[in-house]
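One protein chain omitted, others in place.
Now for subunit A:
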């Protein structure tokens, strides 16, 4: 019922591009030049709603205008959950739009616009490049406490992924890192081929955040929670914090940002490969 109303509204809505509606604030105050305030924009809408357009894709409506990507395409997402999550991000903004807090919107924009113009194969190769320099494969020789911590925390995940995918990865404390067999890369390449373009965008994002294929796959396969994956990715930093103390404006700030980004990426992968899950649920009823 509600959706019908929104669709009716959007028919009347003019399709001006957002840049025309809201010219970028051009403040030239000195402090703005270096602050994030320059990346912000005044909120120019009241209501946020979603509607289902042609082909079953979901769209976001800001008042009566349809949301567009920075590349000028119509902003569409494949399922309701993602649409609602994105709409919530837009609705949660106060007087100014803080784009750096809208991680899911950013990911959708990247998937829609594909600014680097890459195909699936190039993305898979870029993702697997991280396997050669994977965080959990690089170990230290000293100090003793950190060595122990790395062995205790990273080894179980490494063993888990080796069993799960039946591959050999291994770890090393040499500067060159472990030698990853070609068969391992082939196995992962094969596996990643089954992901669609949107999921791959999310997965690559998670990998670049955690700097680790192993932890990312653990997260996507639901072996790890977001908090665990982030903790394992920042293991050395956590060790240093334990020795030297926590600095809120650096350590906590980084950790929350990393968590938010990783959670957004993981959620994005799960939601954009969801279609089969939704069918299961319907069959159970």
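Quick notes on this one:
Assume a contact is a pair of C-beta atoms (placed from the backbone, for glycine too) under 8 Å apart; a residue touches a chain by one contact, two chains touch by 3 or more; residues count from 1.
The working rule: contacts and distances are computed from a predicted model.
Here one chain is missing from view; checked against "Protein FMC1 homolog", "Nitrogen permease regulator 2-like protein", "NEDD8-activating enzyme E1 catalytic subunit" or "Coatomer subunit zeta", UniProt names that protein "Protein FMC1 homolog". Annotation: of A:50, A:97, A:180 or A:200, A:50 touches the absent chain (contact as defined above). Within the entire complex, the positions of subunit A that touch the omitted partner chain are 30-37, 48-50, 80-81, 84-85, 87-88, 91-92, 98, 101, 103-104, 222-228, 248-249, 252-253, 256-257, 259-260, 263-264, 266-267, 270-271, 277, 280-281, 284.
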